[in-house]
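This view holds just a subset of the chains, kept in their places.
Labels for the chains are A and B, by order of writing; each one numbers its residues from 1.
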Amino acid sequence: METTNIRMAEITSKKPMYREAIAEGTIYLKESTVERIKDKTLEKGDPISTAEIAGILAAKQTSQLIPLCHPIPITNVKIDMFLEGNSIRSQCKVKSIGQTGVEMEALAGVSIALLTIWDMVKPYEKDEQGQYPDTSITNIRVIKKFKESEEENESEKSSSESLRTKT
Amino acid sequence: METTNIRMAEITSKKPMYREAIAEGTIYLKESTVERIKDKTLEKGDPISTAEIAGILAAKQTSQLIPLCHPIPITNVKIDMFLEGNSIRSQCKVKSIGQTGVEMEALAGVSIALLTIWDMVKPYEKDEQGQYPDTSITNIRVIKKFKESEEENESEKSSSESLRTKT
């Protein structure tokens, strides 16, 4: 009796090409907490740079966190944070020249960045019973996925040259 | 000139006590994808067990993923997945007898579990342009946080005895 079912996607024969993905998500906080972040008066320090760093590290670790993800030669991870009223929106852009897409890397970067924000504002978000009635992470999605089409790829002398104008 | 700002919470003098946290989140998919999951006809195998395992591993790694989290002696991580129409809701419960709460561990468990679902249903969620118009992770929040109050703790002979009836 053979029992098997978990299978990674087969990418062995895919051509390395330029790929990028942008993912986004939002954390809702108390408006007073977002004000504190703007005023840089949090006890634990600046959550924005901490979240960006945590997200970048997580994006690079995606193949260890998500079981069927391939190790990918990431060439860039960029995380942006937008403070908007009672929320912070995070956007993560990942680039690679590889054999498979980088949307999971971008999603992992956004997710861990937003969790890091949560961790740094815990004392301001908890109510008297230690609960979080106002805090939630929401709307994590892939804004855009892009890969250089094979045609473009072949019509240009080298993929690195073509990238010089794009990046 | 001194420049410092990133600070972990000081837990050195806190008493170890029983703590638990439950976090939840939902991934929206195409209804046909959720049907495929129920029918167990995914090319990559069963996403439910894969997501549960990934979430459990992530919860145990929280202090490496979220910079200011403390290493915590986790005693249990449990992940449940509920298939509901065009969505899957994930719930993660973490237990510890330690000096600080485990809500970040529960949130990390839920987040990585949901990302793992996404990774395993990619071929069914992508449209012809390789985009994900229907897929999103949403409403990640802490359902409940609990710690044994100091009074309870002291009025009982040993915390492990009192736990025997609770867990």
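In this text, a contact is a pair of C-beta atoms (placed from the backbone, for glycine too) under 8 Å apart; a residue touches a chain by one contact, two chains touch by 3 or more.
Here the structure is a predicted model, which means the values were calculated and not measured.
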Item checked: Subunit count for the whole complex, all chains sharing one sequence, 2 displayed -> 6
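One rule holds in what follows: only the chains that are shown with their structure count from here on.
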Checklist line | Computed distance of Cα centres, chain B from chain A, in Å | finding: 18
Next item on the list: In the complex, go through chain B and note every residue touching chain A.
Entry: 5-9, 25, 43-46, 50, 53-54, 57-58, 61, 65-69, 101, 103-104, 107-108, 111-112, 115-116, 118-120, 122, 130-132, 135-142, 144-145, 147
